[in-house]
Each structure stands twice: as structure tokens, then as C-alpha cells.
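Next up is a structure, given as C-alpha cells.
For this depiction, one protein chain was excluded, whereas all remaining protein chains were kept in their positions.
Our next item is subunit A:
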Amino acid sequence: MSSYDLSGDTGRAGGRRRAAAGRVVPRRRGNTTISPQGAPNRRNTELALLVFAVLLPILAYANVGLAMDSRLPAGMLGYGLGMGALALVAHLLVRRFAPYADPLMLPIATLLNGLGVVMIWRLDKAGHLLSGNFPAARNQLMWSALGITLFIGVMVFLKDHRVLQRYTYISMVVALVLLAAPAFFPARAEDFGAKIWIRMGSFSIQPGEFAKIVLTVFFAGYLMVKRDALALASRRFMGLYLPRGRDLGPIVVIWLLSLLILIFENDLGTSFLFFGLFVVMLYVATERTSWILFGLLMSVGGAVAVATTTSHVKVRIDAWLDPMAAFSANPPKGSTEQIGQSLMALGSGGVTGSGLGQGRSWLINFAAKSDFILGSFGEELGLTGLMAIFLLYALLVQRGLRTAVAARDPFGKLFAVGLASAMALQVFVVAGGVTGLIPLTGMTMPFLAQGGSSVVANWALVAILLKISDSARRPGVEPAPATEGQGGPAR
């Protein structure tokens, strides 16, 4: 047995010990011989970072007010106090209910969320320049509060993440419903054919954001049980382990589901995210590189198949290859100026940016607040600001993956890997589309972008990761009984 170190990197040890599938392992307080006394729980670090994460958006808020109206914004105090209070409550409850949780994730989420609200507020102020625009900062703030409330709820009521393992198959059903539902609601003109919303009157939710979490529960629960069968029962062929035909079942099902999303909801991003997520988790569960190869082949095959049969994907690819075509005298059918506008916003921002409140990212139109909010940040904060934002995401994802390494149970590991890599994939897909690296897919930047569903779901995601990291780093926990049977052999 190796000992737990202070940073919580207990990967090797955690990997060896696994909880019995589907069973919550009872915990006992107290130190065992393998835990050092009084391991720092890093809560004070979190508090210090949190102060910074609340102050920075307030300064940004003041900056926008000074730049646009030459005075401090009237709502500054209320906004600051509100954000500060929410962050403080979240922190106190983490202190109480997840004392050993990772200290970085809450501050990073708070900072990104706060900056997003400021940028949305700043674009609201230029709102008369955007067509199809409505003020969104107030709503975003409300959604953020709701998100943090959900975060607190998870802190308080989710005693142990392994409880979720019980709901593996219910999760599957819920995820399917969430994913399929938007197909039955009509798409609006400005959604460019993508059906990713459920609309009821003025209220709309984007179920894909929640499906991301629910589906990860299902994948983690399912793969934990099936990983041995998927990993071991295979033949070697040309240096690759080929899975048996019947073991291919799950990946084919997920693949078909992704294709259905793509075809019926025109949602390239969600489709890619879920398939990618599954492949990553499958790889982690089985440690078989061949799954990645299958995954790649299947996604390329699927994308090519859909691109040749439906127009949606082709339009997106054309817009990626020639973003300025939409500005020509005869723009191609279905093309949008957004990508070109986004690239011009980024270019105009240059290295240092125009300064908050002084850019003209409203030229991207209403999407400047949502899918293209990175373009707005890129113009006003420049390359420097975008690098910082990417680093924040990288840090958040890496903390999530470190949690996975540290987690002591396979379900927790798979769950954390799933949540963290879903975040990474989403950031890549959105930012890649906005900067013209890959075709645009139409998803929201976690925490930054306007959108209630996204903010609420991502706060829940961070809450779950914190819970897993708490249980992973908590000293003195009785190791799970070494019944390796259902969980798979130690490796």
C-alpha cells in the first residue's frame, strides 16, 4: 500500500482498491496508519482564490462602466455583494460538506461565470446594435444564482457520488429522453436549423447540457460493470485487440444515437460530444487503444456519411473553409457571417485587445453573447485575455482529471474522467469553431456564455467533481473492501 500524499494524488493506490459495484461503502472517520495526521484541506486556499475570483469580475464591471459611460455602473455594489454572497455561501458549504474537495474548481467556475455575466451586460449595453437581441445579463445572473443553488444542493444532499451508480439504467432512459426531446420542437430561424432547445412559451431549456451529466452517469455505471468483458474478450490482430462482435454492441448503439441527433436535430456539437465522451470513457475503462481507433473510424465514417446525405454538415464545413463567402454579393445558401465576424473581431482585438467596453463585437450580432462570446472576449481582452481564459479551462479540466486519478472507486474514476473530458471536448468544439480551427458546431462555452441550462448544468457538474475529489482526498477513510469480483481485476 502506498500512502496518500498531500496533493491528493492517490492514483496508484486508488486504482488498486475498488469499491464493490453498486454498493455504497460505509465510511468511518478517524485516521488509519496510511494517512498523515491533519492533512491540509486547502479550504483557506480556496477562500483566497475565491476573493480574487469575485473581485476580478467586479473590476471588469467597473471597467466597462467607465469605458462606456465614463462612470462607475450603478449596479456595481449590488452585483458585487450578490456574487460575493453566493460565492461565500458556496464556499462555506464546501467547507462543511466537502472539506477535502479540490480548492481550484470553485474559484475558476466563479471567475468564468462572473466574467461571462460582465461581458453579457456589456453587450446588453450595446443591445440596440444587435438585431434579435434582448437584455440577458439579469437573466444570466439569475441563472447563475440558480446554478450555485444547485451546486449547494449537490453539496448538501449528495452524500456520496457512488449513490448515482444505482441509477445507471434510469440515467440512460433520462438521457435518451433529454436528447431526443428537442427533435420534437420546431427550430427557430436564427438557430440555423439546429434543434437543441425545448421551448415552452418564452421559456426554453437546452437539454443537451443536462444530458451531458446524466449520460456520464450511465456510461460510468455501465462501463464499470462491462469493462472486463470489453477489455479481455478480444482477439489480437495486427497488434490491435479486436473486440468480439457482440461487445461492439454498445459503441454501435451510441454511434447510431449520435448520428440520429445529427440527422434529426442538426446538432453537430452534441453529437460529437457524446460520441467522443463515450469513446474516451470506453478507453479509460478498458485500457484498449483499439477503441480509440474504432471511435475515430466511426466518427469520420459517420460525419462523411451525414455530410454527403444532408446539407447541414456540408454548409458548416463550407463556412469553415471559406468564412468570408457569406460576405460576397451572392452568399451561399444557409451561410452566416458569424464566423467571419468572429475572426475579424479576434483580429481587431490583436494581442492586447481593445479594452472592455471598447470593442465592436456586437458586429457578430446576437451570438456575440452566447456561442461567440469568446469572440467578444478576444476582441476586448485580446490574445492575452483569451490565453488566460483557455488556461482557466485547462486548469479546471486538469483538476477534474486529477480527481479521476485520485478517486478510489472505478465508478468515481470513470465519472470524473467523463465529466472533465466532456468539459474539455466542449471547450475545444466551441472555441475551435469560434476561432476557425474546426467547423462551427453551435454549443455554449461553459460558464461564460449566455444560457441558463448551460450555467446551471455546469455548476452541477463542478459540484459533482468536487464531491468526488472530496471523497478521493479525504484522509482516514477505510479502504473499500478488497472484493475485486464485480469491479474487475486489479491491474
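Definition applied: a contact is a pair of C-beta atoms (placed from the backbone, for glycine too) under 8 Å apart; a residue touches a chain by one contact, two chains touch by 3 or more; residues count from 1.
Note that in this section contacts and distances are computed from a predicted model.
**Q** Can you match the unshown chain of the complex to its UniProt protein name from these: "histidine kinase", "Penicillin-binding protein", "Succinate dehydrogenase cytochrome b556 subunit" or "Aspartate carbamoyltransferase"?
**A** "Penicillin-binding protein"
**Q** Given the contact definition stated above, which residue among A:139, A:290, A:310 or A:435 touches the chain not shown here?
**A** Going through A:139, A:290, A:310 or A:435 one by one, A:435 is the residue touching the chain not shown.
**Q** Mind pulling the subunit A residues that touch the left-out chain?
**A** 11-12, 14-15, 128-129, 280, 283-285, 287, 324, 327, 340, 343-344, 346-351, 360, 363, 378, 382-383, 386-387, 390, 393-394, 397-398, 401-402, 404-405, 410, 413-414, 417, 420-421, 424-425, 427-428, 431-432, 435-437, 491
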